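All protein chains but one are shown at their positions in the complex.
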């Protein structure tokens, strides 16, 4: 079974960090890879970035299907392009945010989301509503660090740990959901230090994709998620005509 | 005041039909234009099409702002790229679906959405939930005609009229919301024949944009809709770096 | 086009202030007037006041229709008598609260309502739920000044500005909705000082009514908002028999 | 203990029918009376009627308090004037619809509302949402008979029985809520014939008021339901100044 | 009429305290008794305790029905076994939490729940959602005292009073709902000291059961709450076979 984690931004060092964290979910017969598109934003910190990450994600799905990939995880907490990806991928596609927020439902009463920039909280709220997890999300919090500084800022871990502690306290929650794929390498240490479950949506996504494949389940092919109607595409996007 | 209606697909004949319908909302001092991107799908009938229409919409916003456009309407019932457009446009941006569904709230108890293909209903439901109009939407219905056949199929009007009548009856609703920009030229005749208000989101969107500008209102520039952080864009999308 | 803004209380100085603010929305061919009933409470600060403002509102609608008014705005944030007015007015009727809260939806993620007395917050919450805007309302706040002291208290503006600032901060919102028609003259200055959109529901209501009329839309006449059944009215209300 | 049931319309024969049904809830030490205002509509079948019934209801509350009434039921399924009445009545005030719909919650999974005219269903839906009972209401149904013909039309009972049976079947519900005070005399026979609980909100309202008084409970006097601020009332409503 | 209040824990001194508080709701012809099971937890402070209290509650219902009991109140704020009890009891069964939270709806805008241990708040939230009262619950608060120490700790009343005061203040609520049957003896004093309605669900439950019986209402016997299908029960629970 070949599962591919798509980092939707174009920063290779972040893709490598996601790959290391995702490999934790490898198993006999289960290969987990991480890739990123060649085109698009270096990080995703706005609706603008997110929208423009989608063509690259779709190219990765088209390429992956040609290479026999069995299922995909979209490793950005905004779940960009999720429904479009489901329409075209041969196997299941799981978003990092949906996996993280649904997984938290098995672990406690309510969770706190801790993310990078406050301006992305609105998107997380929209997704929580869409996935039916809004009632369980006790609060959204930001550490105010840009995505690309997570790896290089020596204070990242301490800042994140402190923000999580304050979130749990003020929200009265019992689970933490990490709101950025860049936090993946810190998840296990954080769980140890906080004493509550800490969900990394990348790992959760791989787990869900693997489980769906093992159950023989994939995206429904009737109605909304049937193959999109074929049609002409104009201009610089002409290559996307199905 | 210059308002630009963006038809997010690349079919010029449809843009012209939208332009004719939108001109109804022109007034002394208010110019309404319709445009479409040069790149992207010929019509929008899937999440895939919708996602890939967004780069073209963004290019139209960037161009429009350079040309002094005061506000925009996105004239596709899936409101593609709406939040991204709000982040970057100088003036207000209104989606066709949000304008239509909010406008219906002033007219009756509940509305029926009538659209082209059943596979797009899920997106309309997501939008209704996001805009807070789900409680007022009594039903979603499709006429099962592809967008690009609306203009050429001689039975379009009769099919649409019949579907609206059955929708009003089965839903117990008192307003119709048209779920495709391609229906705009038929809205007024339909309202006459049905005897209930028929909302074309394109006209509603122009009305809202004009009203916002007259009130001196535009997208908030704090938090979520502040200008996106500047960053590198790689590959074929490099031109989108802000 | 003749739009009439009904101030539902009987205080003429407040009606004049509303008229000055509403005139901002006049345009070539669009006349905006403000009126108030001859009977009823001097201000509306309770469910009791609001209920007893409704006969006066209805009289204004009946009179306005006789005088050729094309549409109405009810300029009190409790939207008193809105549904009754819709049943009988020839043209569209828009409430100040519904217009303000729906308009805010085009401008940001969430809004804070700032009103006069805390005891009116419950009504605003009921309306937000009814209009489908509750999810976008991040908080309700009161300045604890009676309506009729707004014009005369020299500290009104400073108090309001301070309350709005604290509301934006504690709510994490990006838009302010003014919860009293008496605040209308302060809206534009407030927007300048706060740096976020400030919505005055009176202006928003005029904008919506104008837009509906331009679109050829008015209250649906089937089912709930059909003309009320004719019947006897007894006693001091006998004149209301239709 | 003196409980007064206010029939908000001005039709005395209907008040007598309500009185007979309400007397069922009398007990040693508990006197139940029914009254109606002298001013207002002969029946309530629109938002217009409902709004104009409120001044009469308020007069009955003011009179009742002067006569030592301990609590009130508002016996119209639209619960007109409920919150205003709560602000001024010395003791508890319960609406017929809120009592009926909350009572149904103790009896089964979901209830069907059966009322007179379809145009009143919207109001019932608004109330269900306000009271938190919308999730339990499986459907709203009308028998299409005007309120004042209920007593005189010989087919009323058969029509109502048939409508209830069809409602239970199509809704999959297990309780009936009667949506008009005029149905009160038929409730017990209907329950026998249908084989499911049939809730008459008039009786339910009396039961709730009696229970609140026995528990020493009445409307909270802090915040929203404190005594309304005193102020001038102009014109024909001047007598309502508190 | 014989109403039995079931204290679902096995602590007789608490049953006696509940009995004294419930007797307040006795009346001519209405006998109110309190009982507790012989098997089960000494107090209910976890999902574990609550689940294991249910067999004892069911035995009390079976015994009560044999002794001619007309209706039951389950006097624990988690409403353990409520739906199972409804399936088998001859007369109505009301849970303490549902009665308290619905009763609060007649008294004000929103209520604060004050309970014993914070770990039980999740259950109260689940119940509020199930009963449609979540929108009216402004906050949940705990005094951090175990149930069995309420009677013996001399500081119980002062702690509870202080917690209620802070809850009303921080929640902006106007009613208190007591979240433990062990608080019943303190309800009236608390109401006097706080100046807002204080709802004891035990008394509210008795009031509701009495009212249902007076109205001739009991659990629906169609669909979900029909008598459970007869079947074998194995092992130590074999006596529960119906």
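Order of writing sets the chain letters: A, B, C, D and E. Residues in each chain are counted from 1.
Rule of thumb we're sticking to: a residue touches a chain if its C-beta (ideal position, glycine included) is under 8 Å from a C-beta of that chain, and two chains touch if they have at least 3 such contacts.
Keep in mind that this is a model prediction, so the values were computed, not measured.
Across A:10, A:46, A:116 or A:218, the residue that sits in touch with the chain not pictured is A:218. Seen across the whole complex, the unshown chain contacts chain E at 10, 37-43, 45-52, 54-56, 58, 81, 83-84, 86-88, 117-123, 126, 129-130, 146, 148, 223-224, 226, 228-229, 231-238, 240, 242. In the full complex, chain A contacts the hidden chain through residues 24-25, 27-29, 92, 94, 98, 102-103, 105-109, 131-136, 168, 172, 174-175, 188, 191, 195-197, 199-200, 203-204, 207-208, 210-212, 214-225.
Methods note: only the chains that are shown with their structure count from here on.
If you average the Cα atoms of chain B and of chain D, the two centres end up 44 Å apart.
Chain A and chain B have Cα centroids lying 29 Å from one another.
Chain C has residues 109, 118, 122, 129, 135, 172, 223-224 in contact with two or more other chains.
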